[in-house]
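A protein chain is absent from this complex, but the other protein chains hold their places.
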Amino acid sequence: MTALTSVSFKTPQLVARIIRSAIGILVVFWMAVRAYNVLFIDQPYGTDTWVRFAISGLIIGGMYALIAIGYTLVYGILGMINFAHGEVMMIGTFGGYFMLEALEATPAPTPASPDLNFLNAHPLLSILLAFLVGTAVASLTGYFLEKIAYRPLRNAPRLVPLISAIGASIFLQNAVQLLFSPQLRDYTNPDVLARGIGWSINIAGSNVMITYTGVLSFSLSIILMIGLYVLVKKTRIGRAMRAVAQDKKTAALMGVDVNAVISRTFIISGALAGAAGVMWGIHNGLVYYFLGFVPGIKAFTAAVLGGIGNIPGAMVGGLVLGLVESIGPAALGIDFQLKDVIAFLILVLVLIFRPSGILGAASVEEKL
Amino acid sequence: MKRNDSAFKSGLRSGSTFTIIVLFLVLIGFNASGSALLARLFGQAPLSGQLPPVVYGLVFLALLAIWQGASSTIASRHKGFHVPWLSGFSSTGLAGLVLAVFILVFGSLYQGGADFRRTLYALSPAYIKFLSADQSPVNGALINLFVLLIAGGIAGLAVVYLPFGKLWKQVKVTWLRFWNMDANRSLRASRYFKFGVYALLVLFCFFAPRLWGSYWNYVFGLVGIYVLLGLGLNIIVGLSGQLVLGYVAFFAIGAYTVALLNAPVPHNLMWGFWPAVVIGILLAALSGFLIGLPIMRLRGDYLAIVTLGFGEIIRVLLKSDLLTNFTGGPRGIQDIKGPSLFGFSFSSDVDFMYLIILAVALALFIASRLQNSRVGRSWIAIREDETVAQASGVNTTRYKLLALALGAAFAGIGGVLFAARNQFTGPEDHVLMVSINVLSLVIVGGMGSIPGVVLGAFALKGLPEILRELANYRLLAFGALLVVMMIARPQGLWPVGRPSLQRPEPESPPDKPEESNREVTHG
Partner (left out) sequence: MANCLETVQVSKLFGGLVAVDKVDLQIPERSIYSIIGPNGAGKTTLFNCISGYYTPEHGAVRYFGNEIQGLSTDTIASLGIARTYQNIRLFKEMTAIENVLIGQQPRLRSSWLDAVLHTGRYRAEEQEALDEAHRLLKFVGLGGMGDTLSRNLPYGAQRRLEIARALANHPRLLLLDEPTAGMNPQETEVMKHFIHGLREQLNLTILLIEHDMRVVMGISDRITVLDHGMKIAEGSPSEIQSNPRVIEAYLGSGTEALTEKYRRKKLQ
């Protein structure tokens, strides 16, 4: 056996690496060229439009981040992708919807306005209640999802819980559709928090609207993200979660109730998704049974982008994805119809070129 | 598990799950559809849009209760409780109680003119009346309570006191004796028998499409196409273990190949059906290979999502206005010209049925040859333990790409046949649901099992025909079925056993190292 043959053994791997790098460089180059075109040559948009894009991107990015954290938490602790997470978010949206509907139907007359309903009489309280209900319902869904569809399969080969998750996702979608009809519904916000109204800022000669709902969503996202981070890093619950994520058997030996921790993880991730769902409803308006599918995949993209299993990564990934999705099509001169494609493309590209994501993934070492 | 439990309490526990199930079914209107199905079985099918006679609603509930009563009694007996049939009563009784309250409340509200369809849209006034058996709310509630309670309890009693177990055993023994009779066995093994079966099959496949009408040709044609898809995905997922969720993309390639090559709009190439078949298969296989290249390093979950992403990207691109000039855009491609044989048009529904049968036969042949060969074994080794397979000398990259290319090719031919038969294809034919359908039939039939795929395809496409009333609940049942199958029977409905390759050992002379080993093996 000569050195020559040993070189030829290495060639296929080398070729693969060269092809990958070449494609990567080509893609980046193409994007740079188009962006340059749009930003400096054609300039179809003014600064105000870019600001608008950025704002809407941040708002939706916050929602993606919350859902992405859910994916990352479950992946970190069970090593599986919770395919049904998007449906958990959708159920949260529905929960908030029905609460608001109920509040709207509750009369709360005052001498000044005899036709007033509870929703408009106490708008902030109503929103709070909507969030509580949405979050609670989503948490419950997450809890039962784990208990019924994932727990019996904890020691099964990888494919099996994955398929169960797909089945659960389909089941939840259709259960909601059958219970509540496929009809598209509209969130009834309190009048003071109606969609589309907010503060107007003058940027580059145009009025840019910063909506109240947007501010509410974004600030709540940030608060929840901070809260979760503190929970995981500083509290006993968080410590237990991290222990179980690293090594289930040892954690059990140390007295940690693994099942309880896992349930708690699903409850927390469900709660975050539910909150995101209610935000989605308040800010975007539409509620229907298929709502969770696309945001679910995008949030998963965000989680992978930031590094799956990495909580700050999920937060960063969500915000980045929101921004890219919002600014990207315009910056690259692509049709807006293809907005969803961007998220999928990012997913594919990240998984191929940098599967560990921006901030680095939690490693799942295979023991040989 | 408390050990000082009684059957009654354990019944209550399982009854709570049953109650939730019953309530859920009521809220989604399943009672109406299930009862309609029952009614049709007894020849009293309701007119479309109308509810069947109320007695069927009660029969439906009774059937549910019988199932629950029997299973909870069996479970109680297993756990050694005294008076196990009490759990039958308690579990269905609980459900009956809750259902009764439900009917009482809603019946009264609806009597007073309420209508909750804005929220729970299955609860039409007619439906509520149906639930309360056309009686006053109180009477309706009580009837439901008693039906559930009595049916469940009697089922429990029957399980305990009637010799079902013995009967079933008897049946099994008799059947096995019959099946293993020497005459029976030698008949099955004889060449003439096999020849006869094949001959019958061929005759059936020739005459049946001509005789049973275009409706069944359509349905079974669809089943055949799904068998093709299932066989292809079976190679990718079932054998080599790569969870590909964007399988519909390959189907789309086949469909759009024949469409773009044979329709006046947008390209008017008219290259003919048969060239399109070849090109479609090749293109699909090539795309399988190309898609495989970047994803080789990805693990199961990531692989699933990435392929899902690919499939969605393709669908969005097909649907967008951007590529309308090339792909026909959101409206799809119409007037696809069908095949012709020796100058004669070969595109009637009977002709297509023949084509599909031929394709399926070929696919079954190729798939089973592959599966039972070294290639199939390598795929299974990759699925079982990719790292060790590679360390044992299996070029995993090559085999995984081969699986993808071959699996995609199967989808390609399926797509070609599908589009040519419908004479139309569009983005709506290539949605994610198709991928999930095919995945379901592979999983439910049994991963890596060819008869399982055929069974799955018939179940997937044939059952909805028989269970027409339950069409709305198809997807719901899917999802539930996937979860249940993974928990209860992950190997599928018709799992494949391993082939028997061992030759009978000739008497070997005692040989030092082996013999001492052999002594130790008896452990």
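For reference, chains read A and B in written order, and residue numbers begin at 1 within each chain.
Methods note: a contact is a pair of C-beta atoms (placed from the backbone, for glycine too) under 8 Å apart; a residue touches a chain by one contact, two chains touch by 3 or more.
Since this is a predicted model, take the numbers as computed values, not measurements.
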item: Option touching the unshown chain, where B:Leu370, B:Ala408, B:Leu439 or B:Leu455 are the choices; value: B:Leu370
item: Which residue of B:Leu51, B:Ile281, B:Ala389 or B:Leu482 touches the chain not shown here; value: B:Ala389
item: Which of B:Ile281, B:Ile380 or B:Ala420 contacts the chain that the document leaves out; value: B:Ile380
item: Residue ranges of chain B at the interface with the undisplayed chain; value: 366, 369-370, 373-375, 377-378, 380-381, 384-385, 387-396, 402, 406, 498-505, 508, 513-514, 516-518, 520-521, 523
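The working rule: only the chains that are shown with their structure count from here on.
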item: Where chain A and chain B are represented by their mean Cα positions, the distance between them in whole Å; value: 31
item: Chain B - residues contacting chain A, complex; value: 24, 27-29, 119-122, 237, 241, 243, 293-295, 297-302, 304-306, 308-310, 312-313, 316-317, 320-322, 387, 397, 436, 439, 443, 447, 472-473, 475-476, 478-483, 485-487, 490
item: Contact footprint of chain B on chain A as seen in their complex; value: 12, 16, 20, 80-81, 98, 101, 148-149, 152-153, 156, 158-164, 166-175, 178-181, 183, 297, 300, 304, 335, 337-338, 340-341, 344-345, 347-348, 351-352, 355, 366, 368
